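All protein chains but one are shown at their positions in the complex.
Order as written gives the chain letters A, B, C and D; numbering starts at 1 within each chain.
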């Protein structure tokens, strides 16, 4: 009765595993209804802190708005990264994910995609509203949203490497930020550059660079994440 | 042989339990050496992100420096709060803490003190250095450190309520910030107010108010934390 | 004494009493809102500075005041629930929170719409605006916290505690925000230094206020009643009641 | 007075499923009560209620004749509860963990006593290893070492034999009997057969909600 030689799983199987993992993570997030809103609320709250801490003067705010909007979005994305693999690690499903007869890079990409869909994308859609509150010139709203959407995808990918490396450590949160914040800096520079340039109408080049960064991250990060996970689980 | 009527523990016992909990948490934090440095590194990184994201112009930076220094310290303290009770919850020691024949408020205060000692205090000691990088006028360094030390103690106390309320929830992190950031705003206002006023030499009133806020927090928070923990464990 | 409080708080008793009160509240709300709207929109004179746009005041001010009152009411219900374990108080708090958040949002939104013709911008980091925004966050926090717990009782107690902590902080927040604002810059526009209103303007405002508050009362009673049916659905008296109504 | 723990008319339901109803539990000095039942029958729930951790029940709880709510402090001073999760910190050594529990009970730190407790429970030589580097069963033993550390008259143990090897189980059974002989009382749940122990009372839960066999 023994199935003497099980064949490698068919390609349809990989796609099925990818979508099932995607669906699973979305279900989990949506089931705790608040969770989807949380990064958004955090974003809005941090943006509120700055005028209170710095100055309510619209002119002064407009000057620092692109930087504030980007740094706060980056922090919101960062904050939600810590839990990307942690839950799975703690209940043992990460162990099982590594034991699945599917390429780990693909499964990991499903998890990262969900993170971007539920954090980066909503953040970039919400940013123009907060931009208006910070007296950002109206012409740059579109560029703000676009640059954040592109940039946050890179952030999710890069951040996932850090999350994977620290998942086995008890208090990964702060160490994680230490590891990946430096890697975020190029994204931050070109992101704020795009928004600042938008006022003068020349954001195209910056957006192109953000796109190139994303392409690079898409190529390299999945493998790095997979390797990091194997290292963490082994320890 | 049965000890027919065990007396209530002597007051010396309470003090012993308090110091033992304090010592335990400090040991745990110091043992993962990186942990103590993490909020500091996060603070330094966030402060360096802003000149990158906004503008390296010292004059402009000096204007926003008090606000930035305070907001970043607040975020650093916030990030480290999520783990305040979480570790204990997950390995079951929180359950045992609640079953100890000692007043829970005292034990909880031990934990909050450690949080402040290892986050708030080092942050306030480090702030003047970062202030110098942001071209803060030299006269206000002392006030910056003092206001942060006083304010971060309130932040630890208030934040612990939120941490206690969310400890049983799977992804507490972001919810936690929604719960407590609004409550942080008075501390932020008087803190930045103190630093701004320091340049003109009139920070005393602000520091007094920060002290009053701390006194209020010291009176009300321990009970609220204890009640919150009981709620969380029950659910 | 305790027996009385518990009888007072028993769902069955509350259900019966509120059934009698509710129609009156609805009637008062309809009357005041109807009269106030007509008077405010059609009869009252246009403002000599702001023209017709000032009529937003008839929504804006009641919503803003109600938003703050509801938070206090919610916190008080929470206290009653925590101390005396009266479930009805928690049910009331449960239904108040979303409505309070809606009123806060309504005040913010109407203020923003009003700001465009009067201030030329829809948002300004003014003391009142900022503290209203923070109030919205507080509401959202209470709602999210309640929803985050799997067990209803834990969620209820957590939300009550947070509402209590929040209500202690509201005056502190308000006071500090106002102080902050006066410190940083002189106000470009102040809400308080408006021209004194003629009676033909504030009378309808008062009527609208009465309308908003009775609407809130009626709505809370109604939704608490349906919450009772939902939560106590397996009790005999509720089933008897539902059977009778069918 | 000697009736240590008494529960009358206990009832608890979770998500509309009645776990138990009209349950009377009495526990005397020198008694061992073993709560039995299939998975999901409410053993853990009952133990949490009896130890005052879960408020979600109806009925009355008395400790030494007084309502539990009114003598909570004294009750806790005499209670030792071990739950499904071990309650030891992975970052601390076995000895440090015990020292903390000792302080929590209000006692002064007594290193010799802690070491003796660890040795009795079979962890000699592992006193200074962080618990995170111990095996599942060894970590569990650190928690069990509390049984040998100072005297508490009432033990409430939720599956204490989890991950413990055969020798360990035998040793623990002897320990339970010794505690009872000394006048202590024990409430315990376990899926191990406790057959050879004389004089234990059994309380069966959830006869109706019986599970099918797991295969």
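As a working rule, contacts are C-beta pairs under 8 Å (C-beta built on N, C-alpha and C of every residue); 3 or more make two chains touch, one makes a residue touch a chain.
Remember, predicted model here, so these are calculated numbers, not experimental data.
The missing chain, though absent from the display, is touched by one residue of D:53, D:97 or D:138; that residue is D:138. Taking the complete complex into account, D:44 is the one of D:6, D:26 or D:44 that touches the chain left out.
Contact with the chain not shown here comes from a single listed residue; of D:52, D:106, D:122 or D:184, that residue is D:122. Although one chain is not displayed, its contacts with chain D can still be listed: residues 14-15, 37-44, 84, 119-124, 126, 129, 133-138, 140-141, 144, 148, 159, 161-172, 174-175, 178, 191-193, 211-215. Contact residues of chain A toward the unshown chain are 1-3, 6, 8-10, 12-14, 16-17, 19-21, 24, 27-28, 31-32, 87-88, 90-93, 95-102, 107, 233-234.
Assume only the chains that are shown with their structure count from here on.
Here the CA centre of chain A is 44 Å from the CA centre of chain D. Separating the CA-averaged centres of chain A and chain B is a span of 27 Å. The residues of chain C that reach two or more other chains are 134, 137, 140, 144, 148, 151, 153, 177, 180, listed in rising order. Residue positions of chain D touching 2 or more other chains: 55-56, 90-91.
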